[in-house]
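With one protein chain withheld, the remaining protein chains of the complex are depicted in position.
Then we have chain A:
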Amino acid sequence: MIELVSAEGCITCDKCIEVCPTNVFDRAADGLPVVSRQSDCQTCFQCEANCPADALFVAPQTHPLPEGSPEHDEEHLRRTGLLGSYRREIGWGRGRTPGASRAIGPALSPTGPPLIS
């Protein structure tokens, strides 16, 4: 679920509010996105993938994490390289190559084609 919105990193572009398929965000009075409906989060990582500032973090757990979890610690997420890692992997962002163009996986059967998604 969405666990972190970095007030420091956010450029208030509203992109996450716009793209979240289950509408978990609202825009707060200060312009920052606020997670109003975390229980509706489907853990699809789309907000993170679409955040141009790498200011969001989605934990893989489909339940909310307790307060004080390392996933709420921006410094920790930066240090471990997790913040912005999905966007990096799929090659979104200026100067990056779309991951789709490099997506050649293993074949699932000896005669089958390589898996590319």
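We take it that a contact is a pair of C-beta atoms (placed from the backbone, for glycine too) under 8 Å apart; a residue touches a chain by one contact, two chains touch by 3 or more; residues count from 1.
Just so we're on the same page, contacts and distances are computed from a predicted model.
Undergrad: Unshown chain, UniProt name, "Nucleoside ABC transporter membrane protein", "FtsX-like permease family protein", "L-aspartate oxidase" or "GT2 family glycosyltransferase"?
TA: So the chain that does not appear here would be "L-aspartate oxidase", according to UniProt.
Undergrad: For chain A, enumerate the residues touching the unshown chain of the complex.
TA: 17-23, 40, 42-46, 49-50, 59-63, 71, 82, 85-86, 89-90, 92, 98-106, 108, 113-117
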